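Removed from the display is one protein chain of the complex; every other protein chain stays in position.
In order of appearance the chains are A, B and C, and numbering begins at 1 in each one.
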Amino acid sequence: MTEVERVNPLLEVSGLSVAFPDAGVEAVREVSWQVRPGETVGLVGESGSGKSATGLAVLGLHGPRARITGSIRLGGQELVGAGERTLRELRGRRVSMVFQDALDALNPYRTVGAQIAEAYRLHHDVKRSEARTRAVELLERVGIDRPGRRAKEYPHQFSGGMRQRVMIAAALVNEPELVIADEPTTALDATVQAQVLELLAELQREMGMAVVLVTHDFGVIGQMCSRVVVMYRGRVVEQGPTDRILTTAEHPYTRALVASVPRMDDTPGTRLATVPETVAALVGPVDEESLADPALRIPSGAPAGNPARPATPDRGPGRSPGGGVGAEPRFGKGRGGEDPLLQVRSLTVTYPGTLTRPPLKAVDDVDFAIAPGESFGLVGESGSGKSTISRVLLGLQRAGSGSVHFDGEDITRATRRRRRELAAGIQMVFQDPYGSLNPDRRIGDTIGAALPRGAARRDRVAALLTEVGLDPELAGAYPDRLSGGMRQRVGIARALAPGPRLLVADEPVSALDVSVQAQVLNLLTQLRRDRGLAMLFISHDLTVVRHMCSRIAVLRHGRIVETGDREQIMERPGSDYTRALIEATPSPRRPA
Amino acid sequence: LPGDTPRDRADASRVVIGLSAAVTTLDPMNTTSVGTDLSVLSSVHSSLVTREPDLTIGPDAATSWRRVAPTRWRFHLHPRAAFADGTPLDADVVVWNVRRLLNADNALRMTPNFPSLIRAEKVDRRTVDLITSRPDADLLGALSFLYLLEPRWATRHKPATQAMGSGPYTITSYSPGGTIELRARDDYWGPAPAIRRVTFRITPSEAARVSGLLSGELDAVAGLDPQDLNRLRADRDLRIQRLDTTRMAFIKLNTLKGPMRDVRVRRAVNYAVDKRAITSSLLKNTVDPSPGQLMTPSYSGYTEGLTGYPHDPDRARALLREAGYGTGRPLRLELTVPSGQYVAGELVVQAVAQQLREIGVSVKINSVPFAVYMQKYLQQKAMPDMQYITQAWPTLAAGGLYGLFVSDSPYAYWHDEEFTGAVTRARGTDDRAERDTLYGRAARRARDQAPVLFLFPQPGLHATAEGLNWRARPDDWVRPAEMSWKGATR
Amino acid sequence: MIRFLIRRLALTVLAVWGALSAVFCLLHFSGNPAVLMAPIGSPPEKVAQLSHALGYDRPLAEQYASFFGDALRGHFPDSLTFQQPAMDVVLQRLGATVLLAAVALAGAAVAALLVGLWTGSREGGGARREWPMWLVFLTQSVPGFYIGVLLVWVFGVELAWLPTSGATTATSIVLPAVTLACGVLPPLARVFRNNLRGELARPYSRTGTALGMSRARVVRHAAYGSMLPTVTVLGLEAGALLGGTVIVESVFSWPGVGQLAITALQNQDYPLVLADLTFLIIAFVMVNLVVDLLYGVLDPRVRHQAGESR
């Protein structure tokens, strides 16, 4: 027992279960964990693992349709089954909550000042004017410029990061003892995320409150939390100090989770460990359901140190012979003199203004080129124009000026018919695994949409499904039977169907859980090598781009800030912006 | 208004009268709707002569009159007759009004009722002569429709929307199509009416009229549907008056084209319909079937002693067979009825159609707005095979009504030399006996040739609150000046 | 906001133009109105003369142009039945309709608010609180004229509590207004209630609870948000109401523009039909314009035009 653990816990959750009988869902099953005063506890797990459900249960926010059993004690006071009055007294005052998307979490019809002031007046018997003053004070405290004026503005007039600050201000206006922050930065850009997290940490130090940080990002955990609770399928599989969890977790799932995230310090292009593989390596085959069992400890004799990171990149069937980075062709290097496959010159795209919106130059004078077989990364924050560029390449968006040459042909001026033919050259993998499959068509029809019907098509579809690691039988299924990762594989199979030479992947993994993300990244790497595909890989996540691409362009406000080799960009960034981006990227390795 | 019952109104000498259609204009020369527009306007204006409830012609602004020459009538005006603004009603007023009436540019709707009138001449301040182009026995009747405007007022105001007259009442509130309020003039030169305040309420739906009567919202309603007779009778607070109107209901047959050209078909349809069944069930015995006549006994020149077509379906079928219709060549007819215009019209038409169906004639019923109906009838000259219509002649002269059936009348759709000849000669003669003989010949000819499917007089069913004295009239007039509350002080 | 206004006004003008054009076409495809306007039995010369006087012999394009000029200035020929400028007749009848519509709309809005709050605010709900919605559902399924007929039967005839026709006493308005309100209540109540539920399910309502607000307070904030779509529906319903008055006014002999439209059509009173329709169309479009502007006032997001669509 360490020193801290002897202090009485502030919040003690024990044997908590949350079920939704109507929906037949058991969201949380008998979880127990504690928060001590002043500490930061991370609640981590993939989507649907019950993180939010746990957090909401603490404040009794589930409504009458949830069945909550077990015990939640706040400073000794039992909250499960407590009356509405009791809960109302402590909500916002002793325990506060910060929600994910502050645009929705703030009342769109009221000024932010009024909302913070109201939150204050709910627990303090003060005059309106006094509450207003307090609101302005808090806005200033969370770092909002000219707080007096901005207090009179509405949430939609604030940027995403500022809204999250406002949300924090509203949560902290009564100086609570505990703040539950439910994915407070998931919707934010890396640089903004860093600022918000820093603010939270700073306020915590200042006010001495405890924080429960719900997240699925190990980077954020590593940076913020002293202790971590790992959830899987409604169960707590493991909890403990951050350092230990990140290095020598006891539960195979935790280890696999940590290992499957690409990191700033690993070898790019190597195969990422995936959860099933890792778990199998550690404890032998386990099905998904029993993986949730916290008692599933790693048997003695497992490799120590960093067991979750398999030593050899070449695991499993179908390894490419060369492996490693060196096999990747690079434009201008390696295969000097060869013509680029794709050449983008001074590309500019302007979205026309409407009556309510001024015109927007989304892409501004962008140049880059991709060699055959090369993997080129495009990184940038939200709204920087990444998707717009990809849409131009695919003919979904007209170029304003500039040119895009594919195989020497300017495709910005291609006719509709020519475009259809070009489809065999460039294909796209979409971001959203749910929206990118027609829910009313069978998988086989989706993959073979552009192929002539017949037995040949059936065979081709089956081959493609096998290639992306899916059962060919799935050709007859509808997408609603598929998980996110499987859908993304279908999307990749569809893109491969016409036999393209360039694959445009626009944020192909950002909608996926980390455990699935690794599988898809591995698949893309492998396909690229096997087929010699060139790839334009678009992401906002520097670690992922670093992992996937040998050359990288950094985009900001529609302009390319810099282009260069991976090593050069990562180690010797040529611009302040790139440097800031690298620094803002949380890494699990950084000290808490 | 709290406590607004017939009793309360009786104490205040007020009546509320339900009208079946909106009052559309206040210009008395530009309307011929007796039951609505003119009933209101007759209370506001005065005419030279007026038709009394017993249908005789009595004095109004003129105290006496006589024919000074075959085509010249002399009228002596009431010495105190005057308009509400004090202007006396004198010979100049009459002259001006006749000029206004006869000026074709004004396109007034009353004008066609005065086919023989040429002009008016002032004799002295209170005496005026009216001159006709030919001797015209119907002039007095027509004059009972001619309401007099004040010349100077009329040129400065809009007579269509405003009124200032010499009658017993003034209008206190009017909006087109809305409720109308009248108040008795204290300075009226004639006998003071017993009812001091009048409200004309527009109640186009029969159901509203009946429920208004039953609930005591309305004091008097004329022209009710006999279907409601039993219910109205059951209410002891109501007094029901039933009489034959001067309006004859029949189904006009288009003898100019189509199957109705054949007199056998016309007779067949007359035989096919059981009029008695209709009058007893649909009209609750309020009227008797017509004895094959185009007018009611109220008319001068009415012919006694005719009998109607009996109900004889076999005969009807035989006639149709004779005319060449049968299973191989079915007879299809179109029957039009103006919607909501005539008492029980739509029901009667359905009963007739069904009875014709029973002799193997298929009938298609068209219910159309009255304006459309009239337009087809008179302007487009496209009357269907049959149409339900009721007709009356305001002056209650056989010559006038028969005039609607002579060959050159746009109303006739029947070209019959014999009938037209008889009527023309009758209208030209002054000899009463000869005239009646001629009209008798015309009546028999019409009965025989059946230009119409004879039905029955339009029933006149009137209801008033118990205690309201009002002698219902066979013509459509509803005049508050003829009403009084029993035991009222004023 | 200015741009929004301009855009909205442009749409309004467009709608009025289109609707009036439709009316114009309908009238002129059905023949020469002068034939109908001439007194019965008029000879052809007379008709031609009248046709000329009213301009019906001019080229259609010219008539179309002048029709617009006149319509927008409210100039129409004299009504055939009322023998005075058609617009005057419409305006004199207007008060009754506006009164009826306003009373009905206000009543429906209040009822919708109550029903919505009652059935939409409680978490979980429960079948026992649902009965007003069933009532609303029933109302929605009953034809307006039938409601009117039943009301007349029960309250006017059998019980004789209320007047059944005309606009004479203060109580005259009750039955027609109730009938009319029955047509508007269902959409209003449902939109308000569904949106209230929607707003209550939105994260900001949960935030309110998390900050320690009472349920009543949370509902109050949510109710504000649900007012916006409700107001939009209110505007649309105000338009439907104008159509609904046609039937209700004729059931209850209410002397308004709806009944006027019917009698004018039946009497083939072209100028009056034109004036009445023009008026109703413009009124409908204006009501919706006002509603949209109101929306702008109520919703800060529209007010600021942040460029983000909802």
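To be clear about the criterion, contacts are C-beta pairs under 8 Å (C-beta built on N, C-alpha and C of every residue); 3 or more make two chains touch, one makes a residue touch a chain.
By our rule, contacts and distances are computed from a predicted model.
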Fill in the blank from the handout: Taking the list "Peptide ABC transporter permease", "Segregation and condensation protein A", "Sarcosine oxidase subunit beta" or "Phosphoribosylformylglycinamidine synthase subunit PurS", the UniProt entry for the undisplayed chain gives the protein name "Peptide ABC transporter permease"
Problem - Contact list for the unshown chain, restricted to visible chains - result: A, B, C
Problem - Selected from C:85, C:144 or C:300 as touching the chain missing from the view - result: C:144
Exercise for the section: Decide which residue listed in B:12, B:118, B:318 or B:365 touches the omitted chain of the complex. Expected result: B:365
Fill in the blank from the handout: Given A:143, A:240, A:383 or A:400, the residue that touches the chain left out of view is A:383
Fill in the blank from the handout: The listed residue (A:147, A:395, A:558 or A:586) that touches the chain absent from the view is A:395
Exercise for the section: Would you mind spotting which of C:93, C:197 or C:221 touches the chain that isn't drawn? Expected result: C:197
Problem - Missing-chain contacts mapped onto chain B - result: 205-207, 210-211, 214, 225, 227-228, 230-231, 274, 277-278, 280-282, 339-340, 346-347, 349-351, 353-354, 357, 365-367, 369
Exercise for the section: Just the residue numbers, please: which parts of chain A touch the chain that's not shown? Expected result: 47, 101, 103, 156-161, 163, 186-189, 382-383, 394-396, 419-424, 426-428, 430-432, 434-441, 445-446, 449-450, 478-480, 491, 494, 497-498, 507, 510-511, 540
Fill in the blank from the handout: Note that chain C touches the chain not displayed via residues 11, 14-16, 18-19, 22-23, 26-27, 29-30, 125, 127, 130, 133-134, 137-138, 140-146, 149-150, 152-153, 157-158, 187, 190-191, 194-195, 197-198, 201, 233, 239-240, 242-244, 246-247, 250, 261-262, 265-266, 268, 273, 277, 280-281, 284-285, 288, 306-308
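Note that only the chains that are shown with their structure count from here on.
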Practice task
Could you quickly compare A-C and B-C and let me know which has more C-beta contacts?
Solution key: B-C
Problem - Chain centre separation (chain A, chain B; CA means) in Å - result: 88
Practice task
Take the average of all CA coordinates in chain A, do the same for chain C, and state the distance between these two points in whole angstrom.
Solution key: 50
Fill in the blank from the handout: Cα centre of chain B to Cα centre of chain C, whole Å, reads 39
Exercise for the section: Give the residues of chain A that touch two or more other chains, as numbers and ranges in rising order. Expected result: none
Handout entry: Of all residues in chain C, the ones touching two or more other chains
Key = none
Completion exercise
chain A contacts chain C in the complex at 59, 61, 63-65, 84, 88-93, 96-97, 99, 101, 104-110, 118-119, 122-123, 154, 156-157, 167, 170-171, 174, 355-357
Exercise for the section: Give every residue of chain B touching chain C within the complex, in rising order. Expected result: 1, 4, 22, 24-25, 27, 30, 107, 109, 112, 158, 160-161, 175-179, 199, 201-205, 207-208, 211-212, 214-215, 217, 339, 369-372, 374-375, 378-379, 410
Handout entry: Complex interface listing, chain C residues touching chain A
Key = 3-4, 6-7, 123-124, 202-204, 206-215, 221, 224-225, 298-301, 304-308
